[in-house]
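Removed from the display is one protein chain of the complex; every other protein chain stays in position.
Order of writing sets the labels: A, B and C. Residues in every chain begin at 1.
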(Lines give C-alpha, C1' and ligand atoms only; values in the text may rest on other atoms or scores of the structure.)
Protein backbone atom coordinates (compact mmCIF):
# COMPACT_ATOMS: atom_id res chain seq x y z
CA UNK A 1 0.00 0.00 0.00
CA UNK A 2 1.18 3.48 -0.72
CA UNK A 3 -1.53 6.07 -0.39
CA UNK A 4 -1.15 9.66 0.65
CA UNK A 5 -2.30 10.53 4.15
CA UNK A 6 -1.28 14.16 4.55
CA UNK A 7 0.32 17.06 2.73
CA UNK A 8 1.51 20.59 3.22
CA UNK A 9 3.46 23.23 1.38
CA UNK A 10 5.41 26.27 2.48
CA UNK A 11 6.46 29.23 0.37
CA UNK A 12 8.96 31.88 1.39
CA UNK A 13 11.49 34.42 0.16
CA UNK A 14 15.03 33.31 -0.69
CA UNK A 15 16.61 34.93 2.35
CA UNK A 16 19.14 32.91 4.29
CA UNK A 17 17.29 33.80 7.49
CA UNK A 18 14.49 31.52 6.23
CA UNK A 19 16.64 28.39 6.04
CA UNK A 20 16.06 27.54 9.69
CA UNK A 21 12.33 28.17 9.27
CA UNK A 22 12.18 25.80 6.29
CA UNK A 23 13.98 22.90 7.92
CA UNK A 24 12.10 23.30 11.20
CA UNK A 25 8.73 23.48 9.45
CA UNK A 26 9.42 20.27 7.52
CA UNK A 27 10.65 18.61 10.70
CA UNK A 28 7.46 19.62 12.53
CA UNK A 29 5.38 18.10 9.72
CA UNK A 30 7.47 14.92 9.48
CA UNK A 31 7.07 14.43 13.24
CA UNK A 32 3.68 12.85 12.49
CA UNK A 33 5.48 9.74 11.20
CA UNK A 34 7.03 9.33 14.67
CA UNK A 35 10.62 9.38 13.36
CA UNK A 36 13.70 8.92 15.52
CA UNK A 37 15.78 12.00 16.35
CA UNK A 38 18.31 10.78 13.81
CA UNK A 39 15.72 10.46 11.05
CA UNK A 40 14.41 13.96 11.79
CA UNK A 41 17.96 15.25 11.63
CA UNK A 42 18.54 13.56 8.27
CA UNK A 43 15.44 15.26 6.89
CA UNK A 44 16.41 18.66 8.32
CA UNK A 45 19.87 18.33 6.82
CA UNK A 46 18.61 17.39 3.35
CA UNK A 47 16.05 20.23 3.36
CA UNK A 48 18.70 22.65 4.54
CA UNK A 49 20.98 21.68 1.63
CA UNK A 50 18.24 21.97 -0.98
CA UNK A 51 16.94 25.31 0.35
CA UNK A 52 20.45 26.74 0.66
CA UNK A 53 21.03 25.84 -3.00
CA UNK A 54 17.99 27.88 -4.02
CA UNK A 55 19.24 30.88 -2.04
CA UNK A 56 22.91 30.63 -3.00
CA UNK A 57 22.71 29.35 -6.57
CA UNK A 58 19.21 29.67 -8.07
CA UNK A 59 18.66 33.25 -6.92
CA UNK A 60 22.34 34.14 -6.65
CA UNK A 61 22.04 37.87 -7.37
CA UNK A 62 18.29 38.24 -6.78
CA UNK A 63 15.52 37.33 -4.39
CA UNK A 64 12.74 34.95 -5.39
CA UNK A 65 10.25 32.50 -3.95
CA UNK A 66 11.10 29.02 -2.77
CA UNK A 67 8.42 26.37 -2.35
CA UNK A 68 8.86 23.30 -0.17
CA UNK A 69 6.07 20.77 -0.21
CA UNK A 70 5.82 17.49 1.64
CA UNK A 71 3.56 14.48 1.48
CA UNK A 72 3.19 11.65 3.96
CA UNK A 73 2.21 8.15 2.86
CA UNK A 74 0.66 5.35 4.86
CA UNK A 75 3.73 3.16 4.50
CA UNK A 76 5.76 5.74 6.39
CA UNK A 77 7.28 7.47 3.40
CA UNK A 78 7.81 11.21 3.30
CA UNK A 79 8.31 12.89 -0.07
CA UNK A 80 9.73 16.40 -0.06
CA UNK A 81 9.89 18.66 -3.11
CA UNK A 82 11.98 21.84 -3.08
CA UNK A 83 11.30 24.17 -6.00
CA UNK A 84 12.69 27.45 -7.26
CA UNK A 85 12.24 29.61 -10.35
CA UNK A 86 15.88 30.56 -10.47
CA UNK A 87 18.70 30.18 -12.97
CA UNK A 88 18.47 26.41 -13.37
CA UNK A 89 21.28 23.87 -13.75
CA UNK A 90 22.97 23.38 -17.13
CA UNK A 91 24.49 19.95 -16.44
CA UNK A 92 22.72 18.05 -13.66
CA UNK A 93 25.04 15.06 -13.74
CA UNK A 94 28.07 17.29 -13.25
CA UNK A 95 26.28 19.29 -10.52
CA UNK A 96 25.60 16.08 -8.57
CA UNK A 97 29.28 15.09 -8.46
CA UNK A 98 30.79 15.31 -4.97
CA UNK A 99 32.86 18.49 -4.61
CA UNK A 100 31.56 20.10 -7.78
CA UNK A 101 30.49 23.66 -7.03
CA UNK A 102 30.00 26.91 -8.88
CA UNK A 103 29.73 28.71 -5.54
CA UNK A 104 32.28 30.70 -3.53
CA UNK A 105 34.71 29.47 -0.87
CA UNK A 106 31.83 28.93 1.56
CA UNK A 107 30.43 26.13 -0.61
CA UNK A 108 31.96 22.67 -0.57
CA UNK A 109 30.10 21.09 -3.47
CA UNK A 110 28.77 18.43 -1.09
CA UNK A 111 25.10 19.47 -1.02
CA UNK A 112 23.68 16.91 -3.44
CA UNK A 113 25.95 14.18 -2.06
CA UNK A 114 24.59 14.80 1.42
CA UNK A 115 20.96 14.92 0.23
CA UNK A 116 21.61 11.55 -1.45
CA UNK A 117 23.20 9.93 1.56
CA UNK A 118 20.72 11.30 4.15
CA UNK A 119 17.59 10.44 2.15
CA UNK A 120 16.58 7.23 0.37
CA UNK A 121 16.10 8.74 -3.09
CA UNK A 122 16.93 12.02 -4.81
CA UNK A 123 15.67 13.28 -8.15
CA UNK A 124 16.75 16.57 -9.68
CA UNK A 125 14.93 18.23 -12.56
CA UNK A 126 16.02 21.58 -13.90
CA UNK A 127 15.78 23.85 -16.91
CA UNK A 128 18.09 26.77 -17.42
CA UNK A 129 16.31 30.06 -16.94
CA UNK A 130 13.18 28.28 -15.68
CA UNK A 131 14.12 26.75 -12.35
CA UNK A 132 14.98 23.62 -10.43
CA UNK A 133 12.96 20.98 -8.63
CA UNK A 134 14.55 18.59 -6.16
CA UNK A 135 12.48 15.61 -4.98
CA UNK A 136 13.67 13.60 -1.99
CA UNK A 137 12.01 10.62 -0.36
CA UNK A 138 12.69 8.76 2.83
CA UNK A 139 10.93 5.86 4.47
CA UNK A 140 10.50 6.23 8.23
CA UNK A 141 10.55 2.83 9.89
CA UNK A 142 7.50 2.00 12.02
CA UNK A 143 8.35 1.82 15.72
CA UNK A 144 6.50 0.02 18.53
CA UNK A 145 3.75 -0.72 16.04
CA UNK A 146 2.66 2.91 15.99
CA UNK A 147 1.49 2.61 12.41
CA UNK B 1 8.83 53.14 9.74
CA UNK B 2 6.83 50.07 8.96
CA UNK B 3 8.11 48.22 5.97
CA UNK B 4 7.94 44.51 5.30
CA UNK B 5 11.18 42.59 5.71
CA UNK B 6 10.13 38.98 5.24
CA UNK B 7 7.16 36.77 4.46
CA UNK B 8 6.09 33.17 4.22
CA UNK B 9 2.95 31.15 3.82
CA UNK B 10 2.03 27.58 4.63
CA UNK B 11 -0.86 25.56 3.27
CA UNK B 12 -2.08 22.27 4.67
CA UNK B 13 -5.07 19.96 5.04
CA UNK B 14 -7.55 20.53 7.87
CA UNK B 15 -6.42 17.51 9.89
CA UNK B 16 -5.94 17.99 13.60
CA UNK B 17 -2.55 16.30 13.29
CA UNK B 18 -1.43 19.45 11.42
CA UNK B 19 -2.15 21.86 14.29
CA UNK B 20 1.24 21.29 15.89
CA UNK B 21 2.93 21.68 12.50
CA UNK B 22 1.19 25.02 11.92
CA UNK B 23 2.06 26.57 15.29
CA UNK B 24 5.63 25.28 15.18
CA UNK B 25 6.17 26.56 11.65
CA UNK B 26 4.94 30.04 12.56
CA UNK B 27 7.08 29.98 15.71
CA UNK B 28 10.15 29.03 13.65
CA UNK B 29 9.47 31.95 11.30
CA UNK B 30 8.76 34.44 14.11
CA UNK B 31 12.05 33.45 15.78
CA UNK B 32 13.77 35.89 13.39
CA UNK B 33 12.39 38.78 15.45
CA UNK B 34 14.28 37.44 18.48
CA UNK B 35 11.17 37.14 20.64
CA UNK B 36 11.16 36.02 24.27
CA UNK B 37 9.97 32.50 25.05
CA UNK B 38 6.75 34.05 26.33
CA UNK B 39 6.16 36.01 23.13
CA UNK B 40 6.74 32.88 21.05
CA UNK B 41 4.30 31.02 23.24
CA UNK B 42 1.66 33.75 22.79
CA UNK B 43 2.03 33.46 19.01
CA UNK B 44 1.86 29.66 19.09
CA UNK B 45 -1.26 29.80 21.22
CA UNK B 46 -3.05 32.30 18.97
CA UNK B 47 -2.15 30.31 15.84
CA UNK B 48 -3.30 27.12 17.50
CA UNK B 49 -6.71 28.66 18.31
CA UNK B 50 -7.22 30.03 14.81
CA UNK B 51 -6.14 26.81 13.08
CA UNK B 52 -8.24 24.65 15.40
CA UNK B 53 -11.26 26.80 14.50
CA UNK B 54 -10.73 26.05 10.81
CA UNK B 55 -10.54 22.33 11.52
CA UNK B 56 -13.37 22.13 14.05
CA UNK B 57 -15.80 24.75 12.71
CA UNK B 58 -15.00 25.84 9.13
CA UNK B 59 -14.54 22.30 7.80
CA UNK B 60 -16.66 20.59 10.45
CA UNK B 61 -17.83 17.63 8.36
CA UNK B 62 -15.30 17.89 5.55
CA UNK B 63 -11.60 18.33 4.87
CA UNK B 64 -10.25 21.45 3.19
CA UNK B 65 -7.16 23.58 2.89
CA UNK B 66 -5.99 26.03 5.53
CA UNK B 67 -3.53 28.79 4.69
CA UNK B 68 -1.42 30.54 7.29
CA UNK B 69 0.71 33.43 6.11
CA UNK B 70 3.00 35.64 8.09
CA UNK B 71 4.85 38.88 7.45
CA UNK B 72 7.60 40.48 9.48
CA UNK B 73 8.05 44.26 9.59
CA UNK B 74 11.14 46.28 10.44
CA UNK B 75 9.53 47.71 13.58
CA UNK B 76 9.28 44.20 15.03
CA UNK B 77 5.68 43.55 14.11
CA UNK B 78 4.49 40.15 12.96
CA UNK B 79 1.21 39.90 11.09
CA UNK B 80 -0.38 36.47 10.79
CA UNK B 81 -3.34 35.64 8.58
CA UNK B 82 -5.21 32.34 8.96
CA UNK B 83 -7.59 31.60 6.11
CA UNK B 84 -10.11 28.86 5.29
CA UNK B 85 -12.71 28.29 2.60
CA UNK B 86 -15.14 26.71 5.02
CA UNK B 87 -18.67 27.45 6.20
CA UNK B 88 -18.04 31.02 7.36
CA UNK B 89 -19.45 32.82 10.40
CA UNK B 90 -22.98 34.25 10.32
CA UNK B 91 -22.57 36.70 13.21
CA UNK B 92 -18.97 37.66 13.92
CA UNK B 93 -19.74 39.85 16.92
CA UNK B 94 -21.58 37.01 18.63
CA UNK B 95 -18.83 34.54 17.69
CA UNK B 96 -16.21 36.73 19.38
CA UNK B 97 -18.06 36.78 22.73
CA UNK B 98 -16.23 34.84 25.46
CA UNK B 99 -17.82 31.42 25.98
CA UNK B 100 -19.89 31.53 22.82
CA UNK B 101 -19.46 28.31 20.90
CA UNK B 102 -21.31 26.27 18.32
CA UNK B 103 -18.92 23.39 18.97
CA UNK B 104 -19.25 20.27 21.10
CA UNK B 105 -18.31 19.76 24.76
CA UNK B 106 -14.62 19.88 23.88
CA UNK B 107 -14.91 23.56 22.87
CA UNK B 108 -15.02 26.28 25.49
CA UNK B 109 -15.88 29.26 23.29
CA UNK B 110 -12.66 30.96 24.44
CA UNK B 111 -10.69 30.79 21.18
CA UNK B 112 -11.24 34.36 19.95
CA UNK B 113 -10.89 35.74 23.49
CA UNK B 114 -7.48 34.09 23.81
CA UNK B 115 -6.34 35.25 20.36
CA UNK B 116 -7.30 38.78 21.42
CA UNK B 117 -5.53 38.66 24.75
CA UNK B 118 -2.35 36.94 23.48
CA UNK B 119 -1.92 39.19 20.42
CA UNK B 120 -2.06 42.98 20.09
CA UNK B 121 -4.81 43.13 17.48
CA UNK B 122 -7.35 40.72 16.00
CA UNK B 123 -9.50 41.21 12.92
CA UNK B 124 -12.04 38.66 11.72
CA UNK B 125 -13.60 38.74 8.27
CA UNK B 126 -16.00 36.06 7.15
CA UNK B 127 -18.71 35.29 4.61
CA UNK B 128 -21.08 32.39 5.01
CA UNK B 129 -20.36 29.67 2.49
CA UNK B 130 -17.18 31.44 1.36
CA UNK B 131 -14.79 31.25 4.29
CA UNK B 132 -13.11 33.08 7.12
CA UNK B 133 -9.95 35.13 7.45
CA UNK B 134 -8.44 35.92 10.84
CA UNK B 135 -5.67 38.56 10.97
CA UNK B 136 -3.58 38.89 14.11
CA UNK B 137 -0.69 41.24 14.77
CA UNK B 138 1.83 41.46 17.56
CA UNK B 139 4.75 43.77 18.12
CA UNK B 140 7.87 42.04 19.41
CA UNK B 141 9.87 44.38 21.60
CA UNK B 142 13.49 44.94 20.55
CA UNK B 143 15.97 43.43 23.01
CA UNK B 144 19.63 44.33 23.62
CA UNK B 145 19.43 46.58 20.58
CA UNK B 146 19.22 43.56 18.26
CA UNK B 147 17.14 45.55 15.81
CA UNK C 1 1.74 14.23 24.30
CA UNK C 2 2.17 11.51 26.89
CA UNK C 3 -0.08 10.69 29.82
CA UNK C 4 0.95 8.80 32.93
CA UNK C 5 -0.27 8.30 36.47
CA UNK C 6 1.01 7.15 39.82
CA UNK C 7 -0.31 6.64 43.30
CA UNK C 8 0.78 9.11 45.95
CA UNK C 9 -0.24 9.24 49.61
CA UNK C 10 -2.83 11.92 48.91
CA UNK C 11 -4.42 10.21 45.91
CA UNK C 12 -3.84 9.44 42.23
CA UNK C 13 -1.66 11.89 40.31
CA UNK C 14 -2.30 11.99 36.55
CA UNK C 15 0.42 13.70 34.56
CA UNK C 16 0.41 15.17 31.06
CA UNK C 17 3.71 15.70 29.24
CA UNK C 18 4.22 17.65 26.03
CA UNK C 19 1.86 19.79 23.95
CA UNK C 20 -1.88 19.84 24.59
CA UNK C 21 -3.97 21.26 21.75
CA UNK C 22 -7.22 20.11 20.15
CA UNK C 23 -5.50 17.13 18.50
CA UNK C 24 -4.21 15.80 21.79
CA UNK C 25 -7.29 16.62 23.88
CA UNK C 26 -9.22 13.46 22.97
CA UNK C 27 -6.33 11.28 24.11
CA UNK C 28 -6.16 13.19 27.42
CA UNK C 29 -9.90 12.80 28.04
CA UNK C 30 -9.70 9.09 27.30
CA UNK C 31 -6.74 8.63 29.63
CA UNK C 32 -8.47 10.56 32.40
CA UNK C 33 -11.63 8.48 32.09
CA UNK C 34 -9.72 5.21 32.03
CA UNK C 35 -7.70 6.14 35.10
CA UNK C 36 -10.76 7.34 37.04
CA UNK C 37 -12.44 4.01 36.30
CA UNK C 38 -9.41 2.20 37.72
CA UNK C 39 -9.45 4.31 40.91
CA UNK C 40 -13.05 5.34 41.53
CA UNK C 41 -12.55 5.89 45.24
CA UNK C 42 -9.45 8.08 45.21
CA UNK C 43 -8.91 11.82 45.06
CA UNK C 44 -7.51 12.85 41.67
CA UNK C 45 -4.68 15.34 41.14
CA UNK C 46 -4.03 16.49 37.58
CA UNK C 47 -0.38 17.45 37.22
CA UNK C 48 0.18 19.86 34.31
CA UNK C 49 3.79 20.73 35.13
CA UNK C 50 5.04 18.71 32.15
CA UNK C 51 3.04 20.69 29.57
CA UNK C 52 5.21 22.59 27.11
CA UNK C 53 2.19 24.08 25.35
CA UNK C 54 -1.54 24.36 25.98
CA UNK C 55 -4.34 26.17 24.16
CA UNK C 56 -8.04 26.59 25.03
CA UNK C 57 -8.61 22.86 24.41
CA UNK C 58 -7.17 22.37 27.90
CA UNK C 59 -10.11 24.18 29.48
CA UNK C 60 -12.67 21.55 28.51
CA UNK C 61 -10.27 18.75 29.43
CA UNK C 62 -9.95 20.09 32.98
CA UNK C 63 -13.63 20.92 33.37
CA UNK C 64 -14.68 17.49 32.09
CA UNK C 65 -12.29 15.73 34.44
CA UNK C 66 -13.51 17.74 37.43
CA UNK C 67 -17.14 17.01 36.56
CA UNK C 68 -16.43 13.24 36.48
CA UNK C 69 -14.40 13.13 39.67
CA UNK C 70 -16.78 15.30 41.69
CA UNK C 71 -19.66 13.25 40.27
CA UNK C 72 -18.05 10.16 41.76
CA UNK C 73 -17.84 11.92 45.12
CA UNK C 74 -14.08 12.40 45.10
CA UNK C 75 -11.96 15.54 45.24
CA UNK C 76 -10.21 17.05 42.22
CA UNK C 77 -7.36 19.46 42.00
CA UNK C 78 -4.96 20.73 39.30
CA UNK C 79 -1.30 21.06 40.27
CA UNK C 80 1.87 22.51 38.76
CA UNK C 81 0.18 24.52 35.99
CA UNK C 82 2.85 26.35 33.94
CA UNK C 83 2.43 30.17 33.85
CA UNK C 84 1.42 30.29 30.17
CA UNK C 85 -1.27 27.66 30.64
CA UNK C 86 -2.41 29.51 33.76
CA UNK C 87 -3.05 32.63 31.66
CA UNK C 88 -5.48 30.58 29.57
CA UNK C 89 -7.31 29.25 32.62
CA UNK C 90 -7.45 32.76 34.03
CA UNK C 91 -8.86 34.24 30.82
CA UNK C 92 -11.57 31.58 30.86
CA UNK C 93 -12.61 32.25 34.44
CA UNK C 94 -12.49 28.57 35.45
CA UNK C 95 -10.14 29.42 38.31
CA UNK C 96 -13.26 30.36 40.24
CA UNK C 97 -14.58 26.80 39.89
CA UNK C 98 -11.50 24.59 39.86
CA UNK C 99 -8.81 24.37 42.55
CA UNK C 100 -5.32 25.11 41.25
CA UNK C 101 -2.38 24.36 43.57
CA UNK C 102 1.32 24.92 42.90
CA UNK C 103 2.18 21.35 43.95
CA UNK C 104 0.82 18.28 45.75
CA UNK C 105 -0.38 19.09 49.27
CA UNK C 106 2.01 17.70 51.83
CA UNK C 107 0.30 14.97 53.82
CA UNK C 108 1.14 14.47 57.46
CA UNK C 109 2.74 11.15 56.72
CA UNK C 110 5.13 12.77 54.29
CA UNK C 111 6.12 15.40 56.78
CA UNK C 112 6.98 12.59 59.19
CA UNK C 113 9.01 10.87 56.48
CA UNK C 114 10.90 14.06 55.85
CA UNK C 115 11.70 14.37 59.54
CA UNK C 116 12.92 10.80 59.76
CA UNK C 117 14.99 11.23 56.61
CA UNK C 118 16.72 14.13 58.26
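The working rule: contacts are C-beta pairs under 8 Å (C-beta built on N, C-alpha and C of every residue); 3 or more make two chains touch, one makes a residue touch a chain.
Computed from a predicted model, the values in this text were never measured in an experiment.
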Among the chains presented, those that the missing one touches: A
Of A:8, A:66, A:114 or A:140, the residue in touch with the unshown chain: A:114
Touching the absent chain when the full complex is considered, from A:8, A:26 or A:56: A:56
Interface residues of subunit A (partner: the chain not displayed): 16-17, 19-20, 23, 38, 41-42, 44-45, 48-49, 52, 55-56, 98, 105-108, 110-111, 113-114, 117-118
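Assume only the chains that are shown with their structure count from here on.
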Minimum number of chain-to-chain touching steps separating subunit A from subunit C: 2
Chain nearest the overall C-alpha centroid of the shown protein atoms: B
Whole-Å gap separating subunit A and subunit C, where each centre is the average of the chain's CA atoms: 42
Inter-centroid spacing, subunit C versus subunit B (mean Cα positions, whole Å): 28
